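Data first, discussion second: the structure below is written as structure tokens.
In this view, the complex is presented without one of its protein chains, the others remaining in place.
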Amino acid sequence: MNAKTSNKVATAVIYSFVGIVVLLLFFLIGYILVNGIPYISWHFLTSPSQSFLAGGGIRDQLFNSIYLLILTLIISVPIALGSGIYLAEYAPDNVITKLIKTAIEVLSSLPSVVVGLFGYLLFVIKFGFGFSILTGAIALTFFNLPLLTRNIEESINDVPDLQREAGLSLGISRWRTMVKIVLPSALPGILTGIILSAGRAFGEAAALIYTSGQSAPIVNYSNFNIFSQSSFLNPMRPAETLAVHIWKLNTEGVTPDAHSISNGSSAVLIIVILLFNLGARVIGNAIYRKITSGRRG
Amino acid sequence: MNNIKKELNMASKETRQDSIGRFISYFCITIIGVLVISIIYFITSRGLTMFFANHVKLSDFLLKTTWNPGTLDSHGKPEVGALPMIVTSFSVTILSAILATPFAIAVALFMTEYADKRGAKLLQSVIELLVGIPSVIYGYIGLSVVVPMIRHIYGGTGFGILAGTIVLFVMILPTITSLTVDSLRAVPQHYRQVSLSLGATKWQTIYKLILRVGTPGILTAIIFGMARAFGEALAVQMVIGNAAIMPKNLVSVASTLTSQLTTGIGNTVLGTFANNALWSLALVLLIMSLLFNTLVRIVGNKGAVKNERKNKQ
Amino acid sequence: MSKIITSENVSVYYGKQRAINNINLDFNVHNITALIGPSGSGKSTYLRCLNRMNDLINNVTVSGSIKLNGKDIFSPQMDIVNLRKTVGMVFQQPIPFPFSIYENVAYGLRLNGIKEKKILDVRIEKALRQSALWEEVKDSLHDNGFSLSGGQQQRLCIARVLAVEPEVVLLDEPTSALDPISSAQIEDTLVSLKNEFTFIIVTHNMQQASRISDWTAFFLDGKLEEYSATKKLFLNPDKEKTSDYLNGKFG
Partner (left out) sequence: MGKNNLGAETIMIPREEIAIETKKIDVYYGSNKAISNASLAFPRFKISALIGASGSGKSTFLRSLNRMNDGIATVKGEIMYRSTNINSVKVNVYQVRKHIGMVFQRPNPFARSIRNNITFALKEHGIHGEDELNKRVEESLRAAALWDEVKDSLDKSALSLSGGQAQRLCIARSIALKPDILLLDEPASALDPVSTSKIETTLRELKKKYTIIIVTHNMQQASRLSDYTAFFHMGKVVEYGQTNNIFTSPRANITEKYISGNFG
């Protein structure tokens, strides 16, 4: 085969492979939405789930997912922010920094099931938290931290050094320079990272099966006492999330309309994640514009 | 004048702010450090219990093919041969990487060499969306589309390594693709010009130059993809069949380390022998994850050596 | 004297902006022709038309006709790959590939399907000798191309082009990133090779143009201001702008 023929063949192959991948994505999203959206109704979103009867909804699972996500962000964002600042600003160029960076890489590549099992071992069993939203949030934090930290570090490093020097040369402390000057400039990047990580956490199940548990007890949505066992805000109650619910429906198979509920739940999950994805772009751009007064560049 | 002199020698608000800031950031990074160490410590110590407390031989664990930690065999020894799971885990990992790599490279090449800015951006969003889809959904689609399809074509249950491979293929495709894109983007733009000016076709430039220069990066991408495949639990668990037996072929039911773990942990009591055996599987997962990490580091360093030479001139 | 490249009414647009305007310029075979002019005068843009490297940039349109040995290089029958094999190019920065010295020179040969080691060895030695690099690298052919100094790297890039045996070699400010000694070595190389190749060199260094070229074309604001034998142009330019430029009044 001469050079020109192979060029043509290769180009054709590359284009068709790309076509297949794009079709694959459309198929995946289309399949979920086409099969799922017909099941989504107000009733489906607002009624409790049923184990042995048809017609259950996903009210509690949906709420649990959101609550868990919020708790996770409350725990993980500050830690990631501190760590990101450390890596970008304070980390000396030495062995310890290298070790820490390695540790973050290791953490980011650990299978989520291992992270979940660690959470189970330490918090559910050793500390006696039991299956609870809090334990789940902690496990998701472990899962979230490395990516979030790296994202924050990169966003901070993207801010030109000149800004930092400007702050320092005015006699402002390194910390205040970081917090008041560098972080605001890094905010679009950081926020995009946080939203994307939220999307990931929202769909995560493997780390949650043995931490936040697989049951969704009936809770009282008008009880705001977070220490009360029946309160929807109690962080110490077990809480099955939407993703875990889908998994459970399809592995235990005692619910008669498991298939329909899975379809509906999957569609809800995908829609939420698409929104997160879209939100990350929109908000990132909006903040960027606001900070720079409409100047791109 | 003396006032300024005094100020110069006094600790100020700024100094205090800095100490606080330093403390906060050191504290946060310490949390991460301690976390990683404790994960490794706890999983390792749990995972080793079976060997030390229950005196199972490592060779039995790694090489025997019967997994039935709840009962004893005819010699009164527990049956904890993890080989079926190890083989299955490696099979789905390697097969899915083999399947995904050409697609990933094709998409990456399209994005870096063929598409204009808009096309590349569009494909970038496709990749990001694929990353964003949760693994249970991949598992669910695998269960409701891939498994019946395989059943239809090959008969049997449809569950097995083939179904797992297909699901993992889609899951690791975006990982490998985006890292490959990074490594191809790192190949200096003017290499392409030089190659074309020497009379190379586009494909010759890609094949003989760009892919060659980008090889360490692409290898890293593939290893990352494999690491993800090896550690993926739920999606695989939903389509593999979950039978801890040696897979006979690609369409017979099997079980990976992760699927055995997810199904098993809930059905055993902590501290029992059956439970300890499961933690040993978790340890294998941990070790493999560390191994993949090391591999990435080694390959990455090889690439770095090349780059360093580049910078020297 | 026979013309190897002729160009008529060549204009280049970046988007809607015209970068060069109606250039008519012919090149004599086995001569060195220098294109000079201040930066932004369009000399590099014009050079990159000659092997259609401008095709690689989005948004660039070229009009007019350029003929290589009488054949229109923009015609659909023209094979762009063959064109670039016939009209090679050396860039401003030395750009060796991150391979060995040997493989760098072999690159273009392998593209043509030459695989036999004996032939490769011969052609590579010839090219390295032509670019006056052989003596310096013959014992380290398998070292990485980046281990060479900047000037050596540029001569390696020249060898890489010569190995393909082009008829014309375009050089886009090939010595501007190099020290004076390396520049002189490259100038010597070009002069010694001009019986075998036709060189067209863009340079911002007027001394260089006067030292090595037979013909000089002076570009200004996207137009060809003046073109004549180098001696004539430097000693007795027709136009005032040319003489102003040569005397350093602007640019």
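A, B and C are the chain letters, set down in written order, and residue numbers restart from 1 in every chain.
Here is the rule we go by: a residue touches a chain if its C-beta (ideal position, glycine included) is under 8 Å from a C-beta of that chain, and two chains touch if they have at least 3 such contacts.
All figures in this text were calculated on a predicted structure; none of them were measured in a lab.
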Practice task
Give me the visible chains that the unshown chain touches, in label order.
Solution key: A, B
Fill in the blank from the handout: Answer key for A:Leu53, A:Ala166 or A:Ile218 versus the chain not shown reads A:Ala166
Practice task
From the listed residues A:Ile181, A:Val219, A:Val244 or A:Leu269, report the one that touches the chain absent from this view.
Solution key: A:Ile181
Fill in the blank from the handout: Note that chain A touches the absent chain at residues 160, 162-163, 165-173, 176, 180-181, 184-185, 291-293, 295
Handout entry: For chain B, the residues touching the chain missing from this view
Key = 1, 4-5, 7-15
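Criterion: only the chains that are shown with their structure count from here on.
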Problem - Overall pattern in which the protein chains touch one another (line/ring/star/complete/other) - result: complete
Completion exercise
The chain whose C-alpha centroid lies farthest from that of chain C is chain A
Practice task
Report the most central chain, judged by the distance from each chain's C-alpha mean to the global C-alpha mean.
Solution key: B
Handout entry: Between chain C and chain A, distance of the C-alpha-averaged centres to the nearest whole Å
Key = 54
Exercise for the section: Would you mind pulling out the distance in Å between where the CA atoms of chain A average out and where those of chain B do? Expected result: 18
Fill in the blank from the handout: Listed in rising order, chain A residues that touch 2 or more other chains are 3-4
Problem - Contacts with 2+ other chains: residues of chain C - result: 81, 111
Problem - In the complex with chain C, residue positions of chain A that touch it - result: 2-4
Completion exercise
In their shared complex, chain C is touched by residues of chain B numbered 116, 188, 190-201, 204, 208-209, 212-213, 306, 309-310, 312-313
Fill in the blank from the handout: Listed in rising order, chain B residues that touch chain A in their complex are 13-15, 17-18, 20-22, 24-29, 31-33, 35-40, 42-43, 46, 102-103, 106-107, 109-110, 114, 123, 126, 128-130, 132-137, 139-141, 143-145, 170, 173, 200-204, 206-207, 224, 227, 230-234, 237-238, 258, 261-263, 265-266, 270, 279, 282, 285-286, 289-290, 292-293
